[in-house]
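All protein chains of the complex are present and in place, except for one that has been dropped.
For reference, chains read A, B and C in written order, and residue numbers begin at 1 within each chain.
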Amino acid sequence: MHDLVTSSLPDIQQSPDRRGVAIERVGISNLRYPLSVLDREHGSQQTTATLALSVALPAEIKGTHMSRFIEVLSSYQGVLSTQSLPEFLARLRERLKAPVAQIDVSFPLFLGRAAPATGKSALMDYTCALSAEDDGTHVDIVQRVEVHVASLCPCSKEISDYGAHNQRGRIDIAVRTAREADGTPSMIWFEELIELAEQSASSPLYPLLKREDERHVTMAAYDNPAFVEDILRNVAVRLREDARISWFDVGVTNFESIHNHNAFARVSWVRPGA
Amino acid sequence: MHDLVTSSLPDIQQSPDRRGVAIERVGISNLRYPLSVLDREHGSQQTTATLALSVALPAEIKGTHMSRFIEVLSSYQGVLSTQSLPEFLARLRERLKAPVAQIDVSFPLFLGRAAPATGKSALMDYTCALSAEDDGTHVDIVQRVEVHVASLCPCSKEISDYGAHNQRGRIDIAVRTAREADGTPSMIWFEELIELAEQSASSPLYPLLKREDERHVTMAAYDNPAFVEDILRNVAVRLREDARISWFDVGVTNFESIHNHNAFARVSWVRPGA
Amino acid sequence: MHDLVTSSLPDIQQSPDRRGVAIERVGISNLRYPLSVLDREHGSQQTTATLALSVALPAEIKGTHMSRFIEVLSSYQGVLSTQSLPEFLARLRERLKAPVAQIDVSFPLFLGRAAPATGKSALMDYTCALSAEDDGTHVDIVQRVEVHVASLCPCSKEISDYGAHNQRGRIDIAVRTAREADGTPSMIWFEELIELAEQSASSPLYPLLKREDERHVTMAAYDNPAFVEDILRNVAVRLREDARISWFDVGVTNFESIHNHNAFARVSWVRPGA
Partner (left out) sequence: MHDLVTSSLPDIQQSPDRRGVAIERVGISNLRYPLSVLDREHGSQQTTATLALSVALPAEIKGTHMSRFIEVLSSYQGVLSTQSLPEFLARLRERLKAPVAQIDVSFPLFLGRAAPATGKSALMDYTCALSAEDDGTHVDIVQRVEVHVASLCPCSKEISDYGAHNQRGRIDIAVRTAREADGTPSMIWFEELIELAEQSASSPLYPLLKREDERHVTMAAYDNPAFVEDILRNVAVRLREDARISWFDVGVTNFESIHNHNAFARVSWVRPGA
């Protein structure tokens, strides 16, 4: 074995363990690393990720070899995506001699956003994440996005002579993809989930708004009031309609502009038969 | 109904909804409030909590009445505990006219800790949390503690002529309690989970250590090396032995003193037959 | 000396140091502890604080005795306030044999807030903080409050046919108090700074609002638009008018409901002659 060749020092981790506790995940977390990720418009983009890499540890082995996670990661040259994750996890399983390998990676994705009236464009950041587990027979992948939006309160609008309280909110979407006929996971762009979220609120947010744009956004939000429950349901209805999705968990949080606490709503769903 | 009596303004939340999405949780979050919690030594202690309160919303109703969560909370005078939660959730269900009510509350619990040699004592903080759900027939309660400890690396000790890297770590324990013969949930003190965690690491932490104490703690940790996997297994073995516990999820994180990232391990377990 | 009486172990901290670097602050931080603080309505209230305690260390001494900070804190029984801080710092200076002692303490203060139409009341949390330094001849005290408010954009209101974007914002006020004729620091209640902040924005926030209240708050904010610059200036004008204040630093941050970034403004000021 590699480590025995390079070292005459004892390998405590390989000692037997008799407590009878198989460990689901053991590894490293809170690791920042530069990565390339998929970008629908430009092919890929360079970003900075925060990662956890782990493996399952059988009950009879004392410890895993933590340095190997870094070795696999630092030798990886590809673009991280739902398509490339299976190969990455296979490398982890092989290098760690583990039955199961897992990855959790989150990163900002920067997308160009054009203002609604002037068309002026700038980049906006969206936190995206991938969680995947390879148990040797199957690779399970969950994609997540955090999308900030504007919500305008229908109750406030209805009961007031003028105005309506509105605020920034956050939509958290997690989806598990179904499989295509050939067994590969369906492809869903982060960009698709982000657009779906933005279309489910009172208004999207924008990085750059001139006065004409601000007028447009102000009135569009007023014309489209939505409770936290409405935004959640708008997202849920559209995710259910997408056959590529076998499971989802959606949360919506409004940073209420009339309260010091937040309003939130949450729902999860499994496609019947999935 | 209360709100119709006090107001002639339209109640948009009571409008029908046709999207067909029942919502699992809708309510308020990130709310700070002063609360009394159980304290094994002193009966109760005053602390400051962060809460989320929510209900399930049937598919056919547009929205919940957010202000009622605050009304129920602000009228509550009791000591929050696994024993008093069922009554609190029953009030939420009734006031919100909801089939299911949930609470998530976390708070610092301050416990006296005596130094191991001099016996000098001071308070140490532990973050504790309760999550509970009442669906009308059953109240499900999960207790959580975050316990900081010291871990000393067995590999570093074994392969080095002197010294061993050690570090602060965190043990996160979540347990679901089984039921007694009379159907009530078993009583588990947060203090019990905290002590179990502290005994599972290389050494507990202390708020106040004089030199004699520091000598004691230094050598005790060196005499008791433990990988992140060892700490996790020590905790898991003891939780499995406790018949009051029907499920647990345990995570251990070491803030490695040789790396800029963390080492972690995690396992969950359901009591057979539970 | 105390530590030599109780211990025969060497006192490394008392070794001489020849690097010629006097240290401004050395001590402990990120310490959570329960404390009583002043409450204008009820005399005092119990809360949970996060503290840093430190001393200055002369260039020729190697180290301070960290455990003594905890000893002083854990033996303290009083209500922490601008009035009691000088005695607390004097104890720290004496116990640590230090020329200068400092404290930084922050905590949630809970105040009853009545809804503007129904009068229904509940508690709202405000993060307050005290920083103080005793150099043996003078005790310098800075009080801080974080107050969340609502802001409604004047530009959005003016350029739109209806509606106006609004959002939650945060006002951060730090003030240094002047001295009365007898040399004692002027008394300023946290409650005064909080009210001043709330009156400087488009609307205060409330913990509990029924529909009549929500109507009131919605229209009051629309009637009182304010840029982040306006809120800052409203606060600054009032602080300058208060002769008890010798210095201030104010920041305002709006969590824009049309953008994914914040708007902010900041100004500091010293009373001429102070």
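We adopt the following convention: a contact is a pair of C-beta atoms (placed from the backbone, for glycine too) under 8 Å apart; a residue touches a chain by one contact, two chains touch by 3 or more.
Please read these numbers as outputs of a predicted model, since none were measured by experiment.
Only one residue from B:Arg215, B:Arg240 or B:Arg271 touches the chain missing from this view: B:Arg215.
Across B:Arg25, B:His148 or B:Arg266, the residue that sits in touch with the chain not pictured is B:His148. Residues of chain B that touch the chain left out of the display are 124-125, 148, 150, 152-153, 155-156, 159-168, 203, 205-207, 209, 211, 214-215, 217-219, 221-222, 255-261. Residues of chain A that touch the chain left out of the display are 3, 6-7, 9, 11, 32-34, 45-48, 67, 70-71, 73-74, 108, 110, 118, 120-123, 125, 207-212, 215. Within the entire complex, the positions of chain C that touch the omitted partner chain are 9-10, 12-13, 17, 19-31, 52, 54, 57, 62-64, 66, 154-155, 158-159, 227-230, 232-234, 236-237, 253, 259-268.
Note that in this section only the chains that are shown with their structure count from here on.
A rotation of 180 degrees, rounded to a multiple of 5, brings the CA atoms of chain A into register with those of chain C.
As a whole-number value, the distance joining the C-alpha centres of chain A and chain B reads 25 Å.
Inter-chain centre distance (chain B to chain C, centres taken as mean C-alpha positions): 29 Å.
Among all residues of chain A, those that touch two or more other chains are 155, 159, 259-261.
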